[in-house]
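Take this structure, written in structure tokens, and hold onto it; I'll ask about it next.
Excluded from the complex is one protein chain; the other protein chains are retained at their positions.
A, B and C label the chains in the order they appear, each numbered from 1.
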Amino acid sequence: MAQTLSPTPLTTDPFDDDKLREECGIFGVTGVADAANFVALGLHALQHRGQEAGGIVTYDPEQGFNSARRFGLVRDNFTNQSIMDTLPGALGIGHVRYSTTGSKGNTQIRDVQPFFGEFSMGGAAIAHNGNITNADSLRRELIERGSIFQSSSDSECIIHLMARSLQTSIPERMKDALRRVEGAFSVIAMTRTKLIGVRDPLGVRPLVLGRLGEDGWALASETCALDIIGAQFVREVEPGEMVVIEHDKVASHRPFEAKRPRFCIFEHVYFSRPDSTLGGRSVYETRSAIGRELAIEAPVEADLVCPVPDSGTPAAIGYSLESGIPYAMGIIRNQYMGRTFIEPTEHIRNMGVRLKLNVNRALIRGKRVILVDDSVVRGTTSRKIKEMILDAGAAEVHFRIASPPTAWPCFYGVDTPQREKLLAATMSEEEMREHLGVDSLRFISLDGLYRAVGEAKGRDADSPQYCDACFSGEYPVAPKDQIDKGFTLKAAE
Amino acid sequence: MAQTLSPTPLTTDPFDDDKLREECGIFGVTGVADAANFVALGLHALQHRGQEAGGIVTYDPEQGFNSARRFGLVRDNFTNQSIMDTLPGALGIGHVRYSTTGSKGNTQIRDVQPFFGEFSMGGAAIAHNGNITNADSLRRELIERGSIFQSSSDSECIIHLMARSLQTSIPERMKDALRRVEGAFSVIAMTRTKLIGVRDPLGVRPLVLGRLGEDGWALASETCALDIIGAQFVREVEPGEMVVIEHDKVASHRPFEAKRPRFCIFEHVYFSRPDSTLGGRSVYETRSAIGRELAIEAPVEADLVCPVPDSGTPAAIGYSLESGIPYAMGIIRNQYMGRTFIEPTEHIRNMGVRLKLNVNRALIRGKRVILVDDSVVRGTTSRKIKEMILDAGAAEVHFRIASPPTAWPCFYGVDTPQREKLLAATMSEEEMREHLGVDSLRFISLDGLYRAVGEAKGRDADSPQYCDACFSGEYPVAPKDQIDKGFTLKAAE
Amino acid sequence: MAQTLSPTPLTTDPFDDDKLREECGIFGVTGVADAANFVALGLHALQHRGQEAGGIVTYDPEQGFNSARRFGLVRDNFTNQSIMDTLPGALGIGHVRYSTTGSKGNTQIRDVQPFFGEFSMGGAAIAHNGNITNADSLRRELIERGSIFQSSSDSECIIHLMARSLQTSIPERMKDALRRVEGAFSVIAMTRTKLIGVRDPLGVRPLVLGRLGEDGWALASETCALDIIGAQFVREVEPGEMVVIEHDKVASHRPFEAKRPRFCIFEHVYFSRPDSTLGGRSVYETRSAIGRELAIEAPVEADLVCPVPDSGTPAAIGYSLESGIPYAMGIIRNQYMGRTFIEPTEHIRNMGVRLKLNVNRALIRGKRVILVDDSVVRGTTSRKIKEMILDAGAAEVHFRIASPPTAWPCFYGVDTPQREKLLAATMSEEEMREHLGVDSLRFISLDGLYRAVGEAKGRDADSPQYCDACFSGEYPVAPKDQIDKGFTLKAAE
Partner (left out) sequence: MAQTLSPTPLTTDPFDDDKLREECGIFGVTGVADAANFVALGLHALQHRGQEAGGIVTYDPEQGFNSARRFGLVRDNFTNQSIMDTLPGALGIGHVRYSTTGSKGNTQIRDVQPFFGEFSMGGAAIAHNGNITNADSLRRELIERGSIFQSSSDSECIIHLMARSLQTSIPERMKDALRRVEGAFSVIAMTRTKLIGVRDPLGVRPLVLGRLGEDGWALASETCALDIIGAQFVREVEPGEMVVIEHDKVASHRPFEAKRPRFCIFEHVYFSRPDSTLGGRSVYETRSAIGRELAIEAPVEADLVCPVPDSGTPAAIGYSLESGIPYAMGIIRNQYMGRTFIEPTEHIRNMGVRLKLNVNRALIRGKRVILVDDSVVRGTTSRKIKEMILDAGAAEVHFRIASPPTAWPCFYGVDTPQREKLLAATMSEEEMREHLGVDSLRFISLDGLYRAVGEAKGRDADSPQYCDACFSGEYPVAPKDQIDKGFTLKAAE
């Protein structure tokens, strides 16, 4: 049931279609005078994880639970005094979203988290980053039992499971619910008095804990959201851990059976912000290390190393440092990009690209150029960029990609095209090179990537240290709903 | 939990506070190419029954269920092509609302009907006019069982009761649900193929059935909504009846134990539009008959009979016809009234009244004036009007009220002040006359009102033909939730 | 040059197209703490004179001149605190507009008055009700001399003429400018210290003066705008008079050669609000008197006298009083009319009419009905109403029109169709009766109308007391621009 209440979401420009997209960022804070303003800032810092919509729920003993959910950027909604005034209280959580797998772009405002449920022992709100791989069967079961779903979001299953739990406290009901859920999830929840954070047993999606002044605590998808509010990074919530924060105390629970963690390696490659830290290390440095590794694995003689802005920048700097080939901004990004312009009727080739990117023609002319990008998904952008660079008179174009070929879709909270749309799913590296029409094309190896993220010995093939399903096709949790819909696992091919 | 998504509802002007307010209008249509446009027109004709917000749900085999819910008037929302385009299908229902008892004016868009639920046998939407007198205990019970409420509306109970029914078809689940519900209700519902209408066993709120061309059927709160779309009035849905319309056939069910009907007599006095028919008779004529009866019961020598516009007009015409005293427009209503103006800092007495009403000074000067109004609730408006008339130089002011004293709140879907705010709850007729400061004040008698609506012998005190609780304090259904909150019945006073 | 800044103006409904439309209402106030709030109320009371757009200019010694101009109703714009806060000061004027002759419905915000000009001796703002009949040649002349017009409005000529005057004070410049202007005008203007009102020598359009408390003065198109702010009516500004109000003193000037006044008789028939007074008499009473006169001139046997709401109401009451035939509301007007609905695809005859009006079927059936309307312009509405009444089963339909046949366009500030679209320009009364398909059709005579407005001897054919060009084709000021464009005067036919 589609509602028409919502303003049209931002048109995504063609470039953005050619990236994998993290689907959510989550944030929560307790023990401050005005939680909503902190949550707004935290979500703003996490905006790269979801630009379509955002929501905030707060609790105040006098005003009860309040929420505001909006399409559009955090800065355009949660800077508005009249909105923020409706969100009083010392405890709050928030969510930014991109879109859910299969939502076909027509998200409704009722699909925007956090979700709220009133139970006999009081209300609770939850914000979920990840994807539930058995959501379809859970939803069928819940409907059979008389639950009424309000959204098309898989995450709503969690709140209905909690509503039906036989447990008598909300944290216990939440454990009950999450034990029925399969897939990848980091969840931030709140009751009238508690701020709760949980990661799935594999710890696929990130979640960190921070201290804010003397009385406050914060939970966030990334450390950059702690930085923006001046919170101190304390530690990552551990895979399989539930932290329950109340009255300035943090209690740690282990509701799930222990497993070897499989953190998403693509957070290092692209999703996380370069100024966040993962595993104690700056994401910027890791990406620079990927560039260095790539320069060692795939050297080439050239005059310039240029990033595909902005995501290729740290790897390009690393490649330049390792190779000694000068770093330069061969491609300039228009910082005002946004909604799609009406294309003039006289057709202009590559208009889409020019709107967002422009080549530094005087710089590129006659040069052998190494272009460093973070990943190749459909390959559409790479082709356009190659043409721009050649049009500008480059002598040679060499692509270096800071991740292995993306050959498998992600089912753990990342928006990926269907498998047949992934260039690497249907072509070899040489076929891709020919398809893109470049002088050379090289991806970092999977082992090289593991080394760059700090695994000196590379990937442990028997028991990989990360979730790298998008590269390897090895899914740590069976994508049950997808298999029901006909998805073929690698083993079955 | 308050959401901030909604634009601020229209400020009600001070006059409107001094009326009882019907809380809802409902409409449904099937068997037409574009149900939504018909529903929009039907709701527009019912706008007087609820001006705060409106919603439409339609079903189309390809597009499924779609809904749009908006604050504001039907004409301001459902005339927009881009909204109407989202509502395809041959089957649709809609709802306009004023506000629910106890909502304290901060309605959220999620409180706006129709409500929708997805069951294992398919979806259903319902629109409810009335009030459930045991809603609080039903809600508590449903939450205990794991239902998650999305709104603060009592009507949502019905859809949750349906979700939990053991029956296997939606009409049967609806019967199950409505048998648990106490109070007054007319409901229009829809499934993927059926349009359903139900009235409670007493038939307190109205509901009529119409024929639209050869294949179409319509259900509506009043006949004026059939007129606007050119539908033929067929009959009233009977008290306690459920009609199920499918494939151009109307099936009639009787899910409830039979009772003597008690239709709301205030629909005749004020709620229904004067061009609707009730019981085969024009509401305009009934009101004119009330005026005639009033002229017989409470004659007075005077120069002019003037209505308090617009609701007092038909009774004033009747009074004039019976008494022979000329009818005149002594008070002119500004047809552009709406949001509240900022009052100039130099205080002007009665500004509120002048904004909406102005006296025809030249006409009134020196005259003995009979003012005919439909009802007196708080009495605030009556006092202001009396002052305006005296300021204009009237020699005498006589109030004649086309209903008995309103001394009791309504709990069946009408917005009434608390009992102590009702002028007639605390004063005798003479005390009211003194309070208003008029030369005479007379209300029609309860028997007179019954005669005017067609009961030649007046009210049957043992078994009244109508619900007249607002006048008599005799509630045909015990207001259970209200009693729990401390309301004292007449018998217990 | 069309600007796209403006929201789409309200769609006019089909009925309104069949009325002559007053094009403007004007209001000004001085000597109050917060002029803007008073102006907003005054314009609200004058909303019937122009619903398309409105503007307010105020002057404050510290903040200078400020203005706000908006499309839409006064109540929707000038009730907004954030707008009103931008309009400080004790002196202010305002304007509501319908549309200017020839604007073709695409009014721009820069066409919305008041207009403002900065001169070497300070700024001035003007608001104009009327039409300049030599505007085209004035505009050409001014452009030749180097003036740059910002709007398509004829009224802008006045401010450019003022800018070029050799006089050294603003009132003198205004006299200079208005002596060059031909046509009909009532103007309210303001400088930093003065509030100014002027009427053209014939006094075609109305303008009244009121006293507000001890220090304040107000100027307004009609007395109803004095009533709303509690101001006392002092007198009408006289034809050919300029009043200059400063420091609580009113000075009267006579800048023009004296002429016999020719006030617009249609203000009595339709334009003015029934609660305004004109020439010391309530407009309501005058209209009631027209109805009485009509009953004498054109009696008919019938069962009911029904007004075409709302403008036919006072004349219908008068007709009923004189004839003794009972008055009744046979047609009910939907008070929520507004933007145009999307018509359902299954065509329904007369949908346009049903949206705004509905027949009281039960009342009308089998009756001989007299319908009283204020005027017949194109006749489209009259035909539809006749059909509605016959569909409802009326035995006979008799139209009685409270004005003579409208056979000529107005060029003095009223929006009229081209002559060939006026039903009375091409048909005799009997042809019109046949065209409308009614049992009888009668217009009041021109003499009868003059009698009803108080001229006991009727119209002075040699020197008519009113401007009645729309009925008689006798234009008191030659419509110069129109003649240049090919309009043929009666004398030349």
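What to note about this one:
Operating definition for what follows: a residue touches a chain if its C-beta (ideal position, glycine included) is under 8 Å from a C-beta of that chain, and two chains touch if they have at least 3 such contacts.
What you see is a predicted model; the values in this text were computed from it and never measured.
Within the entire complex, contacts from the absent chain reach the displayed chains A, C. Considering A:G230, A:G366, A:G393 or A:G437, the position touching the chain not shown turns out to be A:G230 (whole complex). The missing chain, though absent from the display, is touched by one residue of A:A135, A:I148 or A:A328; that residue is A:A328. From the options A:H48, A:R70, A:R97 or A:K367, the residue with contact to the chain not on display is A:H48. Per the touch definition above, the residue from C:H48, C:H160 or C:K384 contacting the chain not shown is C:H160. Touch with the chain omitted from the figure is made, among C:A33, C:I83, C:V234 or C:I296, by C:I83. Interface residues of chain C facing the missing partner chain: 1-5, 57, 63-70, 83, 86-87, 109-110, 116-120, 123, 140, 143-150, 159-160, 163-164. One chain is missing from the display, and on chain A it is touched by residues 32-34, 37-38, 40-41, 44-45, 47-48, 51, 73-76, 78-79, 81, 84, 213, 224, 227-230, 273-275, 277, 280-282, 284-285, 288, 310, 313-314, 317, 320-321, 326-329, 332, 334-346, 348-349, 351, 354-355, 358-363.
The rule is short, and it goes like this: only the chains that are shown with their structure count from here on.
If you sketch which chains touch which, the chains link end to end in a single open path, with no loop closing it. Note: the chain lying farthest from chain C is A, by mean C-alpha position.
For the criterion of most C-beta pairs in contact, the winning chain pair is B-C.
The mean-CA centres of chain A and chain B are about 50 angstrom from one another, to the nearest whole unit.
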